[in-house]
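Below is one structure, written out as structure tokens; the observations come after it.
With one protein chain withheld, the remaining protein chains of the complex are depicted in position.
As written, the chains take the letters A and B, and residue 1 is the first residue of each chain.
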Amino acid sequence: MKVMFSITALALSVLGLLTLWSYPTRESKVPVLYWITDPNPMRTLQVDRFHQWLIEEGHTTHDGQPRMLLKLDTGNSDKSKMIIQGVSGMGGDIMDLGSGGSVRYFKSMGLITDLTEVAQEKGFSVKETYPSLKSDLSIYENGEHRQYAFPCNAYTSLYWINRDVFKKYGIQEPNDDWTWEDFERLGLELKAAAQGETVYISQRPNVIDVARSYGLGLFNETLTRCAYNQAIFIDALLMLERWTDELGIVPTKADLESFDVQSGYGGASLQLFKEGVFGAFVIGRYGLIGFREGASMNLRVVYPPHGTFKCSSMGTRCAAIYKGSQHPEEAALFLEYLASEPYNDTIIEGADALPPNPAFLHKRSYTHPPLYSNEWGCHEVFTRAMKDIAVPKENSPYINSSVVERIFYKWVEKFEAKITSAEETALGIEIEIHAEMERFLEEFPNRRKEYQQALEQQKQINALKASGEMVPASLILNPFHLSLARRQGWLKEKS
Amino acid sequence: MNAKDRRHLAIGLAFLAPNILGVLCFTVIPLIFSIVLAFSNWDLRLHNMYKDEPLKFIGLDNFTRLFQEGDFYQFFGNTLFFMIGIPFAMAGSLLAAIMLSKDLGCKKKRTFVAIFASIALAFSLALLWMVGAGTSGMAILLVGIVAAVSLLGFSGGQTIYRTFFYTPHFTAGVATFILWKKLYNPNTGVINQSLQPVLDTASSVIIQTPPSLVHALGYLCMFAAVGIAWRSIWMRLKAWRDGDDGLGAMTILVLISFLPIFYASCFTEYFPLFYSVVIVLSFVFLFGFVKTQKPLDRVPSFKGMENNTIIQILWLVLQFFLLLMAPVFFQLPAMSQDGLNAPMWLVDYHWAKPAIMFMGLWGAIGSNNMLLYLAALTNVPQDLYEAAEIDGATKVQSFWNVTWPQLAPTTFFIFVMSVIGGLQGGMEMAKTMTNGGPAGSTTTLSYFIYKEGFETGRLGYASAISWALFFLVFSVTMVNWKFGNKKN
Partner (left out) sequence: MNVNSNASISGMLSRAIQSSWTHILLIFMSISFILPFVWMILASLKPLDQVNAPNWLPQPDPWIKTSDIIRPQSFIQWFKDGDAKAAQFLKASFSDVLKESLAQHSPDEPLKPELLAALVNDLNAIMSQQRFWEHDLFDQASAPSAGDVKVPDGKDAISTLQQGQINRKLLSLQIPGQLSKPTWFQWDNYAQVFEAIPFARYYWNSILIACWVTFLQVFTSSLAAFSFARLQWKGRDQVFLIYLSTMMLPGLVMTIPNYQIMIELGLVDSMSGLVIPGAFSAFGTFMLRQFMLGISPSLDEAAEIDGANKWQLYWDVILPLARPGLITLAIFTFMGNYNSFFWPLVMIKSQHLYTLPIGLLYFDSSAGQETNLLMAAVTMSVAPMILLFVFMQKYLVKGIQLGGVKE
């Protein structure tokens, strides 16, 4: 035993040393920055082009090499991992965040840098990207919007129509102007024509989107209260229930699970769409990554079905600079690159949603990709949608978005499992969100004043709406209500 | 303390030093840290390297909030539900250990079987090759596996079986979860693929049988559950009368035996009257028995808890199962009219929990527990068995009178460790398999801690949950300790 112990100790030490010696050397003359992002194959190309861009723009050392080295870090993109490492000073220099509250959450922890000034100076301010993304990228505090991120891409989800499926069953394709009634009718027609074969009109629409298309957002105009305890939301829930359980025109979660396809990029249901199980499919332009693989399809893109208000959901994957970064200036260069043509070209080529800078939507390489000449004119539809109907996600400054998500899905899942009625679900969501808001204000007492002000503002808005007057744009903080009001004509833009 | 004592203390601590330093540094310090913070508003959004708000101590607020939160009780219930598997897993481990500790087969037979099995194996492989692995490939594959296992088992004996039994343990972790997610797939998963034909046959059989016959099965379940309850009560009473069990132990165990029936009478729409009558009758009988048999002890003793609790739990779970089956039988004729469908497992609110529990059971039977039992079995002195044989005890009797008491410390240890593990478990499972859903039905306390701590940032609150959990584990262990491990 003695001998064994000693030998083991010796052997392990030697092996440990050998391993240490075999590590890749990390020495570099220029600063090395890490970009924490998802493992998309396009990222390598984007990094290479960044180094090229640095040289072209003259950001070089004296021997003509790029003044910094950007490395991909795709292994640390798990959100809770980013948080743990971030709060302990170990985060990556550039972090990819999702839309809908991530920026706000990371900002509230103080993990990301305020970019407002440097963005103005270097030309990657919110003006360079889609105007509606403002609420995702910047945070309204002390009476002004401060920018904390710049998009890597932007997306809006539209309905891709598989024309072959509609042709096969002899059913008329929907167009940009279809309503939920059309959706239901087409679904029933498809189902009847398919005669037992599994064909769905599309995946299950998101109940948030349905409610939105009837003019109901998750929050009120000032983001102070949850607005879901209303007939519109309850009807939306019931509509979805009818489509899944009664009519069977969209699959339940279990149905989806049970077609078992190996999921590639875009998930399992995208493969099903390619196989003709769905008549339509909701996904952003990045669906093309999947559609370009394999057999060519016959597709067309249309706006989502609508109720009283035509809209599509929109979001972004955006890059922020870590507070603890040793090289904030170099990191800012990368964000500048995100607004530049070479980067936007990579997004256009790779079909990784839409380029961050809408100026490049008009390039010929966007509308007519050289490698993929026949793409059904889908690109222009996205440009149009982005301008006309895309509405960003709502996130309230008085509650964590992850908490909202948890509460919301918990109740919707309860409803789907038939444990609660639609009314109970709507009420439950409202009560719990309000309780969490109250808890938030207890945790952050310094936010209460602002909250009270916003409540006052809400009263003002309600009064104006009740009397049928126009509401000044400055009062409305919720991006959804802003575009709703604008389109419905009760918004008073700046005079 | 004299010089000699001090010297002993110094030597003792010197040997302890390397370990105790590590434990201090990586367990005790973080622990103190977390207990202090459980009473504070520690929050990642307020307190981290880049944000330095003053830490506020808020007394018991975190705990009061926790106990007011409805979700907490749901998640606690989920955690307990997953632990129902523990006694079964232990029984399985023990059974496996007993079989594996036997001397397996004689040499001559081994060669015979080996030849037979290798022929079958070779034959099925050859078939596999020729048929080109079509649909019949599956059947051949199965034959091949059976043949291969038998071949290996007969020739290798214990070593081989042990390795087979231990395989779930090798793939522990994320791989197992992904694997089981595939197995549980509602349509293409292996489980439903084998279950659906069975259910189809069953439904066609049920349609042909008169409904009253099926209902009779339901009654049978009910009576069986009641019978089990009465039997275990009778056993306990007898043990008490004979002086084997203390009064305290008897009372607790008897009351526990009523639990399932009581529960059923509260919730079922089927014959609450029946259950109420059963309960009342039992109590009358009990009262009479206790009155007549023996004067009551002044101080109730808990003698006999150790050997009986786990068996009692096992019977209890069986009772629950039977009581659950009764309404199923009553509804079955109506249900099978449109054909029976295999459950959707992980995507179904009601089936997700049992699905996870079965998975845990599968992993737990052949685990380290089996090894612990094996070790304990080899340590049982042979002469005890010989003495029992001389007394004319049957196999079963010698198991209950010799083996089981000798295994008591091991059983106790495994039980405590399983309970500790069970209360703390489920985080990785929930993260990779279900995300805690549907509607929170598979969220365990540890996943709750993870979500509150790392997704919402409320670390103080997360610490409070952990400490509530700790006190739960601690009290369970203490109860076990108190009643479970007395040397008779």
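The rule is simple: a contact is a pair of C-beta atoms (placed from the backbone, for glycine too) under 8 Å apart; a residue touches a chain by one contact, two chains touch by 3 or more.
The shown structure was predicted, so the numbers you read here are calculated from the model rather than taken from an experiment.
Participant: Among A:T60, A:N76, A:N206 or A:T383, single out the residue that touches the unshown chain.
Facilitator: In the full complex, the listed residue that touches the missing chain is A:N76.
Participant: Any idea which of A:I84, A:A193, A:I431 or A:L455 touches the chain not displayed?
Facilitator: The one listed residue touching the chain not shown is A:I84.
Participant: Looking at the full complex, which residue from B:F75, B:W180 or B:Y275 touches the chain that isn't shown here?
Facilitator: Considering all chains, including the one not shown, the answer is B:W180.
Participant: Of the listed residues B:L46, B:I313 or B:A376, which contacts the missing chain in the full complex?
Facilitator: Of the candidates B:L46, B:I313 or B:A376, B:A376 is in touch with the missing chain.
Participant: Mind listing the chain A residues that contact the chain we can't see here?
Facilitator: 1-2, 5, 8-9, 12, 15-16, 19-20, 23-24, 38-41, 73, 75-76, 78, 81, 84-85, 88-90, 164, 260-265, 275-276, 292-296, 370-374
Participant: Quickly run down the residues of chain B that touch the omitted chain.
Facilitator: Contact residues on chain B toward the absent chain are 1, 5, 8-9, 11-13, 15-23, 25-31, 33-34, 96, 99-100, 102, 104-106, 109, 128, 132-135, 137-138, 141, 145-146, 149-150, 153-154, 159, 161-176, 178-180, 182-183, 185, 188, 190, 193, 362, 365-366, 368, 371-372, 374-376, 378-379, 409-410, 412-413, 420, 423-424, 427-428, 446, 449-450, 453, 459, 462-463, 466-467, 469-470, 473-474, 477, 481, 485, 487.
Quick note on the criterion: only the chains that are shown with their structure count from here on.
Participant: Provide the residue numbers of chain B that touch chain A in the complex, in ascending order.
Facilitator: Residues 41, 43-46, 48-51, 185-188, 344, 346-350, 437-440, 450-451, 454-458.
Participant: Hey, which residues of chain A end up touching chain B in the complex?
Facilitator: Per the touch definition, chain A meets chain B at residues 79-80, 83-84, 86-89, 105, 108-111, 253-254, 257-260, 323-324, 400, 402-403, 406, 409-411, 413-414, 416-417, 419, 443-444.
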